[in-house]
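The chains shown are only part of the set, and none of them has been moved.
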Amino acid sequence: AQQKKTIALVTNVAADFWTIAGRGLEKAQKEHPDYNIELIVTNDGTAAGQRRELDDLLVRGVAGISISVDDASHATEVLNKVAAKTVLITTDSDAPQSKRLAYIGTDNVAAGRQAGEEIKKALPNGGKIALFVGTMDADNARERVQGIKEAIAGTKVELVDVFTDQVDSAKAKANMENVLVKYPDIALLSGLWSYETPLIYDAVKAAGKAGKVKIVGFDEDQRTLRGVSDGTIESTVVQQPYEFGYLSATNIIKTLNGDKSWIPEGGKLIVPTKVISKSNVADFTANLKDLLKK
Amino acid sequence: MAEILFELAGISKSYPGVIALDDVSLRVSRGEVLGLIGENGAGKSTLMRVLGGVVAPSEGVIRIGGQEHARMTVTEATKAGIAFVHQELNLFENLDVAANVFIGREPLVGGPLKLVDNAQMRARVSPLLARLGADFTPDTLVDDLSIAERQMVEIAKALSIDARVIIMDEPTSSLTISETERLLEVIADLKAHGIAVIYISHRLGEIMTCADRVVVLRDGRTVGELARHELSHAAMIRLMIGRDLKALYTPPKRPSQPGGCDIAGLVTSAFPDRQIDLSVRHGEILGLAGLVGAGRTSLARAAFGIDPLLGGEIRIDNAAVGVASPRDAIRQGIYLVPEDRKKSGLVLELPIRENVTLASLLNYARMWLVSGVDERKVAKEQVRRLAIKAPSIDMEAVTLSGGNQQKVVLGKWLSMQPRVMFFDEPTRGVDVGAKSEIYALMRELAEQGVAIVMISSDMEEVIGVSDRVAVMHEGSVSGVLERPQFSEYNVLRLAMGQALETVEAAAP
Amino acid sequence: MIKKELGLGLLLVVISAITGAINPAFLSLVNLLNMANLIGLFGVFALGEGLVIITGGIDLSLGSMFALLGVVFVDLLTTYQVPWPIALLAVLLGGLTLGGIQGFLITRLKMQPFIVTLCGLLIYRGAARYYTTDSTRGFGYGDEAGALSDIASGNVAGVPNSFILLIILALILGVLLHRSVYGRWLYAVGKNEEAARFSGISTNIVIATAYIISGGLAGVSTVLFVFYTNSVSPSSFGNFYELYAIAAAVLGGCSLRGGEGSILGIVLGTALLQVLQNLVNILGIPNSLNFAVMGTVILIGVLADHQLQARRRRKLALAGLARTAPRSTLVQGQQGASPRGADALPVRTGDQA
């Protein structure tokens, strides 16, 4: 195994999202048995933790790294060091100032705009909305909020606040309960990170406001999809982590073989986000189940 | 009259709930040994703490070297030549002997770096240790020393200060005869060099030996002063407690009953290669004497199930009893009044009531729920029976004087049915009044058929209270003395591991 | 003692009144019930932490225990389709076992509670993450938990079951701690372990039991939390919750030195912390200040308690001045009774050399 070239995908935190990406890696692995493809989950979700992973991967002599950059644009110097020794691409979360070869992933501002459009659709007459996110110092959180704000600008949709929960589910749910109490006239809640939408779903149902308070979510948690199919959740904007994984691995291999033609102009290979609503939820769910089956 | 070193004038000090000192004045002159005596809680230690700069008096002034202070700090006191051997050991087990001796006033080298001059410290400590007859070196970790050895370190600390006055607050409470004598010699030597000593002790014999003058405190006031020629046990006791005491030894009313507790071939972890054989009969008080570290406490701890038995067995009335834990021991009626009552005897922050019932709580509980009524009844009974001086049974034990604390420990056991009781230094730091009450109580218990082992380092007590005396030396019993053989000399010989020469002839 | 709890209760009422005045939504039934639910959730394991703290120990492993027990619990129900009573039993036993192991290490091997439970914190979380390969466990579709879900997250006449459970547990533990022999021993052990041992108390068992109870309550809490969030993410579930529990216990009057604290205090401490967090949201204070508010209140609370105790002590000192007077007379009276004249020799043991 030591002789095989190793390719690694380094995550920013431990989350299910990356489990799906791992499936994409597995597919790539099947196609390229002569490589050793690994998923590296960063431990403590801190920038220092990620930097340590990178250093250790370099020591192990990996050939290519795809990374979801924690603390985005600021890790330039480290990334450049890595880029000098390996094929480096970013995925999910970019570092545009660095010398990474390309970015494969979502355009989070666009995803935010997509969600914003869904919100406008759900609230044709406007109303108050609240957003929930783990921490606001993550770039994808900021970008999604920005996208939503852009989309609802100039309409009667009013954003009351963004609530953070430090990735603590119980805290998140308490936040949601509090918002439902504090703003009796709240019209829509939106969870920006994957664990939040199902919690909104629970909280709204428990408050007896299902249907009255609309929900637009992100990502494809099982219960989110269930909410979409039973109509409690209007729609959810999903990324395609499977593609992140698969494309990361295969494109790194291509590059290692001297083929850089896959890199688009501007260096960003955007994997578009999709809106899942009642109309297409069944297909999507079936598809996902397939994907997650080992 | 000799030059006066310092003077305390009109000193008062109050603590929550007590006035520890009330308008006390004291003077000490050069080269004088002043005995300071009084009951527990009379305020001796507090007065000395004021002088040593450890506590600030509420009122009064300290005159020293022509200056008046409303209060002093430890550093000032030290500078003024006052050294202090504290009643409670104030040592740092993680440091070596030399570091302990010089703590807070280390000789420095390296200028602004303020480095400790270890070499100098050791060089200065060695002779002090030699003078005290200690056999450990200055770089021994205090953690590795026995209690007695630690007390010698405390004394060495006081000697190391170029002091004009040395306060010794019960310096001998953990020392036995030989070390005590050594200390008294040292005091005489200090005196000869013009250094004054304030000597606090509950052992009146020591006071008689060394004091030039005795000041007696009671309830925070000076109640009298005795010059050297006026000194007698009777005079001191009368001033201390305001009345006279009965004789120390009361012989048993009936001869001790057959049966009792036999300890056979017992091996403790302190002396894994020695065996202990000892018997004590129902109804007798067996004194257990020996030098510090002879293994008496270890024996009591092992018999009470605190430390594991490495061998041998304990029989009561010829039936072997298992004591794997204190609980077992208590079930068998074997109780221990421990050496260190504050650490092992009492939960200081709990009320008297809870302390008294701590060991027998299940007896006052139904379905594990405590019955407050029963509990209070028992606690009140013990307080009455033992004449514990406290306003209520809900007072925290920490507020009591030493003697009364010891009585609470006794109350804990007497509320149950003892068969064999170990008293480990039952009167250490206890004043004469309370002492005699405790002796009476032991006798009363013996009359009821309890077998009593009294471990004591106080020779007067051993000889005065026991029906027989067993002596331990380095982990085993080196001899047992019957009353006719009792003498300090005999006890001491056995304690040092020597044979009783001409046993028959020596008996008076 | 009781004064401390009274003060805490009063503080709670005052804070609630002020917040309610600013925003009446705070006192709305829904919000009160929401809070009751959270108080129930966080109170249950705070009780266990409180017991441990009373022994003079600390349990840092609770949050990680939740994660480990949580993923196992959900897995049992979903992947292995185990009937819920068995899964519930397994989690409770799991909690008791982990608590027992910690208790064993602390009492038998004489390790420090801080270290043992810190290692627990690291190990349990690691185990949870390894076991799930870092993926969230949740109830996807089905009703795998069935009745248990309704019990754990349901309510009786609107009052959340978690809160009712807390009250029941608090009553039981209240009797245990404040009325039973075990409780008495626990305080004694916390104040002075050695003296307790010398009184025939099996201190090791008493202490270990506290850790076992704490573990068991952690098991109960795990189930409650699982049904509150309906999923368990092994890397974040329960993160830092031990700090909430410690904070609640300390606010409620438990001293980390051991031997102090009460069940009522712990419950009130938990309530205060939850009210504070709710208040931050309801009053629209920036979310980021949540922790800061909590920290400040704990600091001020403990500080105030210190000051009050110091004042009490000072008062006692003054009272003492008044009291010693009669004592002196008493002693004098007694002394008066003893005939001065009798110069009876205090007898030295006559028969010695």
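A, B and C are the chain letters, set down in written order, and residue numbers restart from 1 in every chain.
The working rule: contacts are C-beta pairs under 8 Å (C-beta built on N, C-alpha and C of every residue); 3 or more make two chains touch, one makes a residue touch a chain.
What you see is a predicted model, and the numbers here were worked out from it, not measured in a lab.
Composition of the entire complex, written as a formula in the shown labels, equals A x1, B x1, C x2.
Definition applied: only the chains that are shown with their structure count from here on.
With centres computed from CA atoms alone, C is the chain lying nearest the middle of all the protein shown.
Look at where the CA atoms of chain A average out and do the same for chain C: the two points lie 38 Å apart. Chain A and chain B have centres, each the mean of its CA atoms, that are 73 Å apart. Residue positions of chain B touching 2 or more other chains: none. Of all residues in chain C, none touches two or more other chains. Across the complex, chain A meets chain C through its residues 13-16, 18-19, 41, 45, 161, 163-164, 166-175, 177-182, 184, 195, 198-199, 202, 206-207, 221-223, 226. Put simply, chain C touches chain B in their complex at residues 175, 179-182, 184-185, 187-188, 191-192, 194-202, 259, 313-314, 316-317, 319-321, 323-324, 327-328, 331, 334-335, 338, 342-353. Residues 14-19, 22, 218-220, 233-234, 237-238, 242-249, 304, 306, 325-327, 329-330, 336, 338, 343-350, 354, 358-359, 361-362, 365, 368-370, 412, 460, 463-464, 483, 486-489 of chain B touch chain C in their complex.
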